[in-house]
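I have a structure here, written as structure tokens, and I will follow up with some questions on it.
For this view, one protein chain was removed and the others were kept in their places.
The block that comes next holds chain A.
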Amino acid sequence: MTLIDKAADLPAPRSEPDSGPLLEVRDLHVEFRTNEGVAKAVNGVSYSVSAGETLAVLGESGSGKSVTAQTIMGILDIPPGKITKGEILYRGQDLLKMSSEQRRKIRGRKIAMIFQDALSALNPVFSVGYQLGEMYRKHQGASRKEAKARAIELMDRVRIPAAKQRVGDYPHQFSGGMRQRIMIAMAMALEPDLIIADEPTTALDVTVQAQVMELLAELQREYNMGLILITHDMGVVADVSDKIAVMYAGRIVETAPVHELYRRPAHPYTKGLLNSIPRLDQKGQELYVIKGLPPTLTNIPPGCAFQPRCPMAQDVCRTDIPPLYEVKDADDRAMPGRGSACHFWKETLDG
């Protein structure tokens, strides 16, 4: 096939000096055509990650955070899914315009993904060693023996005890935390530039979650990878991320560096989320509640999608969709990296 020749114009290797972000998503729109109508899952998402940086994408179920990740990886089900607009730039090249052959070269090798539920993401009828070795066999043409040796090496690196004895074991023979380590090992196998972790610790207990997050952070430092962490846990985000994008009904409603977001949120939704976490000094009081429910994606309210639940909503919110405004401090200086899709970001920031 002639397609293979095109491998030459693949993105440059990591050694080249970095200019600009590793991955940039620009104005992405994704919808699903269902029997109940068109579900607009992603409506204009833009974010970027640089090498060594951790971007946390925070949102509730149905906010479009996982669909964005699947689109980046190119594992979105099309149909029913459809990318209607947007660009995904990996080192300046648009992934959406590439052939499937070219994308396959990037997937796994340059951008890898860790899934939430390790038991269903791993194939139950193959041993973990076989599945880990598959990365080397498929991508690098390694022999079976070689692949097995490197699988053991990988399992050692993610600190699975007795890797040599356990390489032939099947996924069900491992505990939840160990399975998630295998998922991490699989993503790490080809030393990608970017890892997308979709709720990597949601199914785990807190003590195991702490172990897994520490391992992930350590490997990220070691290989200077970019990391997109998709989660709904405000605690995990505060622990590991550099910057945050908060999503609601398929749009980014706020972006900010982690410290600033927690200190002074500029969007009422973020503020509501932060206030609804049970805190030590609020014992015995009622928790703050964001009233109402998240919108159904087939029927997103006009104007700002958060407007029916928002305590600050005015008439303008019901008619005009707020763009992602640049957030400025009291002296009208721009705050780098901060944006809020709220007509009243200033009032939210100050109040």
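Throughout what follows, a contact is a pair of C-beta atoms (placed from the backbone, for glycine too) under 8 Å apart; a residue touches a chain by one contact, two chains touch by 3 or more; residues count from 1.
One rule holds for everything that comes next: contacts and distances are computed from a predicted model.
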Choices "NADH-quinone oxidoreductase subunit H", "Dipeptide ABC transporter ATP-binding protein", "Outer membrane lipid asymmetry maintenance protein MlaD" or "Aromatic-ring-hydroxylating dioxygenase subunit beta" - which one is the UniProt name of the chain not shown: "Dipeptide ABC transporter ATP-binding protein"
Given the contact definition stated above, which residue among A:E36, A:E191 or A:D205 touches the chain not shown here? A:D205
Which one touches the absent chain: A:G52, A:P294 or A:G337? A:P294
Quick one: say which of A:G235, A:P302, A:P323 or A:P336 touches the chain that got left out. A:G235
Where chain A meets the chain that is not shown, the residues are 60-61, 161, 175-178, 205-211, 213-214, 232-239, 241, 258-259, 262-263, 272-274, 276-280, 282-283, 286-291, 293-294
